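Up next, chain A:
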Amino acid sequence: MRDYITSYLNSSGTPGEAGNIFWITVYILLIFAGVAAGVICMNWLERKIMAHMQVRLGPMRVGPHGLLQPFADALKLLLKEDLMPEQADSVVYHLAPLLVVVVAFTVFIVVPFGPSHAVTDMNIGLLFMLGVSSMAVLGIVMAGWASNSHYPLLGALRSSAQMVSYEVAMGMAVLTAVLMTSLHGGGIYGVGGAQESGTGTLSMIGIVQAQAGQHVWFIFKFFPLGLVSFVIFAIAMVAETNRAPFDLPEAESELTAGFHTEYSGFRWSLFFLAEYAAMIAVSSIAVTLWLGGWLRPFPNWHGPQVAIPGFWQAGSSNGVVDLILAMAPVVAFVGLGGLCFLGAWRMAKNPLFRIQMLGLAAFGALLALVGLICVVPAVRDRVQDIFWFVAKVAVSMYLYIWYRSTFPRYRFDQLMKVGWKVLLPIAIGVLLATATLGVVIQAVMAA
Partner candidate 1 sequence: MPEESNPGVPPQPEAAKPAETAPAEETKPAVTPLSAEVKAAPPPAAAPAVPAKPATPPAASPAAPKPAVSPKPATPAPAPWDSELVTRLKAHYGSAIQEALTYAGQNYFVVEKGIVRELLERLRDDDKFDYCVDVTAVHYPKREKAFDLIYVLYSFPNNVRIRIKTQVADGEKVPSVVALWPTANWLEREVYDMFGIQFEGHPDLKRILMPDGWKGFPLRKDYGITQQDKEWVQINVGIESAQ
Partner candidate 2 sequence: MTPVATPFFFYLLAGLALLGGVLVITRRNPVHSALALILTLLALAGIYLMLYAPFVAGVQIILYVGGIMVLFLFVIMLVDVGRAEKEARFNKQWVVGVVASLALGMLFVSAYVKGKALFPERLARLAEESNTQEIAKFLYGDYLLAFEVASLLLLVAMIGAVVMAKKRV
């Protein structure tokens, strides 16, 4: 048994590939907990960031700087009465939030947090993600229909039309990136660097490895083609997750709350959870396909080789740059901890605030501790990939929040127009251009 558990640690694949049920379970639980924690963080961050963009403070009461607000909210939601409209279709009504949540979490099976940090690596990983996440719309449609109420129905109609439409443009943009994995040459235009052979793959891990092999993130590949396809995906993914400025299915000023108008308490919180999980999932696709997944930035910067005995061995390809970037998780966590300490120090010196101050300081200490643990070489090397992946996803999540506090909402027909008449033609054009360019360059290089 022990061997069974430890044997995986020496393998270099994902637990799914190794067929190790124990580690699969561990990974699933880890990812489930991680995504749930991410949703909680997002909840707090969204409220705080939006508040600061809107010249207000946001939650400040529950815990220092409202840090415990998400927990208070979760408790409130769990204790709320679970209501169902009288004429609602009870089976479908209860099934809908479950489906949405299951779908939102299932996609994380193939998300590659690192070369071996994924539940499994599927041959059709990308297709799996797109397919499963496209099932989320089913849950929304079911919720809207089963509520037997007009606003949810309108929300569901909008949602289904919107998500189906944007999937098309999204698919085309994704294909562009997939096409890039089949190129041989390295560098932005495929003419420099190592001429490793690419075969083209739909595997999420394979796609990141292709970017590593070509020494370029696909966002820079064939500039500006990669960038354009990334932008198309970035727009489509906002529409796909029903977020501002494409949040028509839940446009509060028009449809009160859209498809989840009639839901309350725990079932409503499932929709909430699924929405944020879906945001993280599509952001993961974007990061994997265009932003180099777990790869750290500046792969082409070189510095002098250094060696610190017992801590850093010389001989890595980028020398001191590697060392500096390897310290990024440490800097980030210790920095966040320092911010917490600063906040605790600046808090009003009043006995009433003592618990809050201590709490914030303790939280800061926890963060700093996590940062310091990342210094340990064994942890450092394993955490690196996950850190960069999560950091990139976090940037994308920040964009979501930023959009929401900046843009007005699109109207339905305009949304459709943007999807079908603007994004889709551009996406197809970019796809064709990428294919042509790839073939031409490889023919030239071969000649």
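Convention: a residue touches a chain if its C-beta (ideal position, glycine included) is under 8 Å from a C-beta of that chain, and two chains touch if they have at least 3 such contacts; residues count from 1.
On the choice of candidates, all candidates are chains of the complex that A comes from, given by their letters.
Here the structure is a predicted model, which is why all the values come from computation and not from measurement.
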Of all the listed options 1 or 2, chain A is touched in this complex by number 2
In the complex of these two chains, what residues of chain A are touching candidate 2? 16-19, 89, 91-92, 95, 120, 122-124, 127-128, 130-132, 134-135, 137-138, 141-142, 144-145, 153, 156-157, 160-161, 163-164, 167, 199-200, 202
